[in-house]
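What follows is a single structure, and I will ask about it in a moment.
The complex appears here without one of its protein chains, the remainder shown in place.
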Amino acid sequence: MDRRAFIKIGGALTIGTVLGQGFQFYQAVADSKGEKTSALAKNKWGMLIDLNKCDAGCTACVDACRKENNVPLFGDKERDIHWIRKASVKQKFPNAREQSVPLLCNHCENPACVQVCPTMASFVRKDGIVLVDKHRCIGCRYCMIACPYKARSFVFKETHDWTNKDVPKRMHGVVEKCDLCVHRIDKGQKPACVEACANANNGAMVFGDLNDPESGISKLIANNAVQQIRADLGLKPKVYYIGM
Amino acid sequence: MNKKPLAIIVMAIALIVLLSPFIYNAFGTGLFSKVPRPEIKIEKEGKCVRDTEYMRRNHMNILLHSRDEAVREGVRAKDDSLNNCRSCHPSRGDFCIKCHSYIGAKPECFECHYYPKKAER
Partner (left out) sequence: MKIQFTTIEGKSFQFYAILVILSILAAAGLYASYRMFEGGHYITGMTNQVPWGFPIVMAVYLIGLSAGSLVLSSLSSVFGKKEYKVFSRVAVYLAALLLMAGLMSITLDWGRPDRLMIPFTYFNFNSMFSWNAFLYSAYIGICVVYLMAMFAEKEKLVTFIGAVAVIWAVAVHSGTGAIFGFIHARELYHSPLLAPSFIAAALSSGTGLMILILLGTFKFTNRPLDNRLILGLSKLLSGFILIVLYFIFIENLTRFYAFGLREAEHYYLFEGLHSKVFWIGLILTGSIIPAAILFFPKTNKSIPWIALASFMVVIGVLAERYIIVIPAQTYPLDQFPGKEVSSVFLDGAYANYLISLPEAAQAVGIVAIVGIMFILGLKLLELLPTEAVIHDTEKK
């Protein structure tokens, strides 16, 4: 190939690329502006967990979640998928009391994962739920790097667990996390973990609308000393804890 | 020194690649109805969620649109959802796959979504 041919081919390719990219950039801008408003916007879902009522030996919430959302255990500790888990937390002090804390996605108002997601696969739904659009996720795992709560898991392997056929299974190569059981919320139900907790326990988990000052969760937050995990990071998590 | 033809050919190929979506759209819709159709079983009497003709060409757009609406906006249109198809087309093997393997489409949807190959009852 001589220099002329190279210049011509390269020129054609470059012009094509530039035009194509410009067009797509323009589309991306147009897309991000043309968001629809929806009826969801009036709610802001949140959760409150009263650790005083949470029994260290109870795993009702975790089991219910695994069953509802088909979350598998591969038996490989480092690659298992966890939407909600129970951690034991204690002060660095001799004989300090151990506390069992359910940890799940905090559905932040300023989520770090959504900020970094290159394809907007992670997004905040109008009602405040942080979701992963698994149809759009490319599996780059930047969100897992950015999330300070370790809320996200990558699907390392094909699975065949399918206890609840109404909810999609999973495909390897996509990131996922707690979605507060959106499919249940959209049907007017509560997340599976909250329901299981109410059935098994005294109802340590409370789910509700933070926008409504009369809702149970809003009253509890107003009248108790509540904590959030790593509130200092400024992400405004919407999972509150009592007695941490 | 004269490599003009080569340059022109390569540029033409580049142009075709760049325009391929448009070309595909222009041909794709018109072309498809002329191809002989594979035999597919329709198990239920009545009508599909849209015109049959429209469904044949645009069911993927309906599915993708309802998917984005449902997942991102929370608007769960019952009729257009992927979960609804199997209420009238209960067997994926006899319906979707038959057609898709004929034209070589392989949607990845069923890695995650429940849609048995054989009708269950």
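The chains carry the letters A and B, assigned in the order they are written, with residues numbered from 1 in each.
The rule is simple: a contact is a pair of C-beta atoms (placed from the backbone, for glycine too) under 8 Å apart; a residue touches a chain by one contact, two chains touch by 3 or more.
Since the structure is predicted, the reported quantities are computational estimates derived from the model, not experimental observations.
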Displayed chains contacting the withheld chain: A
Touching the absent chain when the full complex is considered, from A:52, A:119, A:189 or A:202: A:119
Contact set of subunit A toward the excluded chain (per top definition): 1, 3, 6-7, 10-11, 13-14, 17-18, 21, 24-25, 27-29, 31-32, 74, 76-82, 85-92, 103, 112, 114-121, 136-142, 144-150, 152-158, 172-175, 229-230, 233
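By our rule, only the chains that are shown with their structure count from here on.
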Subunit A-subunit B separation of Cα centroids, rounded to whole Å: 30
In the complex, subunit B residues that touch subunit A: 1, 3-4, 6-7, 10-11, 14-15, 18, 67-68, 71-76, 83, 108, 111-114
Subunit B-touching residues of subunit A, taken from the complex the two chains share: 1-2, 4-5, 8-9, 12-13, 16, 19-20, 36, 38-40, 123, 125-127, 131, 133-135, 162, 165-166, 168-171, 182, 186
